[in-house]
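Missing here: one protein chain of the complex. Every other protein chain is in place.
Our next item is chain A:
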Amino acid sequence: MRSDPAILGDSDLLAWRHWAAPLGWFAALGVLLVAMPHLGALFAAIDPEAREPIYRRDPFIDLLANHLLVVAGASSIAIVSGVSAAIMVTRPWGRDFLPLVSQLASIGQTFPPVAVLALAVPWLGFGGLPTVVALVLYGLLPIVRNTLVGIGEVDPSTREAARGMGMSPSQVLWQLELPLAAPVILAGIRTSVTVGIATAAIGSTIGAKTLGDPIIAGIINGNTAYILQGAILIGVLALFIDSVFARLLPSQR
């Protein structure tokens, strides 16, 4: 099987040097997790007034794991529902729902996640669940929009030829439309996941354990060191995930 240049670039996906950036960010994250608790002197220098320079209520590794879990859950739901909704409304039988779906996705993103949290708590209680709901709604738009664009960009005459050759509708979808739309869909997922990593921090306001915990605690206690620790970890995590996606996407030609 030949590798497909439209999706993977002309290079071998597994060549280690192409993974230098993701590996670098991953290493940075590991080093930070291990080193952070021992940098008390440094953070004390940054914020001399803090009573306790390092956030110790939960180990950073636990916060990171839970943060990732919330984002992974929300992104999986957003990807599956967003991509399938976009596929549905580009089928001949679902075309009537196209405006509805794209409008719902837009509303999802214009609605601030904080407001969604506030509205969701009475229904779903405190913790991870309302955070996931807010992230799903917030992350749907880029996925739906990019899937619609990706499928829409497939040359109609190619689709026509595919039908004319005797491909069934599902063969046209799986062998023509999705492979050609894949880079655009992947770009949408990248945006959605990266934004989701940053946004998940607000879950800490309603009791979800995330890397937002030190930030919220820092705000409440006026402890700049806590805020910095949470922010640095979230930032490096987002850069790591983003570099993985950058690797999966084809280089710009």
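The working rule: contacts are C-beta pairs under 8 Å (C-beta built on N, C-alpha and C of every residue); 3 or more make two chains touch, one makes a residue touch a chain; residues count from 1.
The rule is short, and it goes like this: contacts and distances are computed from a predicted model.
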Unshown chain, UniProt name, "Glycoside hydrolase family 9 domain-containing protein", "Quaternary amine transport ATP-binding protein", "Cation/acetate symporter ActP" or "Indolepyruvate oxidoreductase subunit IorA"? "Quaternary amine transport ATP-binding protein"
Omitted-chain contact residue, chosen from A:Ala50, A:Leu176, A:Ile215 or A:Ile241: A:Leu176
Of A:Leu42, A:Leu69, A:Met88 or A:Met167, the residue in touch with the unshown chain: A:Met167
Just checking the interface: what residues of chain A touch the absent partner chain? 2, 4-7, 155, 157-158, 160-168, 171, 175-176, 179-180
